[in-house]
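Here is the structure we will look at.
As you look at this complex, bear in mind that one protein chain is not there, while each of the others sits in place.
Let's look at chain A:
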């Protein structure tokens, strides 16, 4: 199951700092991230649009 989750392009990720949920279906329009962008494919310098934390602060949402 774990492997399936990691490869699921629609897997949502949640910011452990502030609780913001990155939803690939929506992308992050404010940072010019188009809908359909997998979390893994976000640029390394992408940060949480709410609290500014980096990608390392995100974990897959259950």
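Throughout what follows, a residue touches a chain if its C-beta (ideal position, glycine included) is under 8 Å from a C-beta of that chain, and two chains touch if they have at least 3 such contacts; residues count from 1.
Methods note: contacts and distances are computed from a predicted model.
The chain not displayed here is annotated in its UniProt record as "Flavodoxin domain-containing protein", chosen from "Deoxyribose-phosphate aldolase", "Flavodoxin domain-containing protein", "Sarcosine oxidase subunit beta" or "Depupylase/deamidase Dop". Counting the whole complex, the residues of chain A in touch with the unshown chain are 17-19, 30, 50-52.
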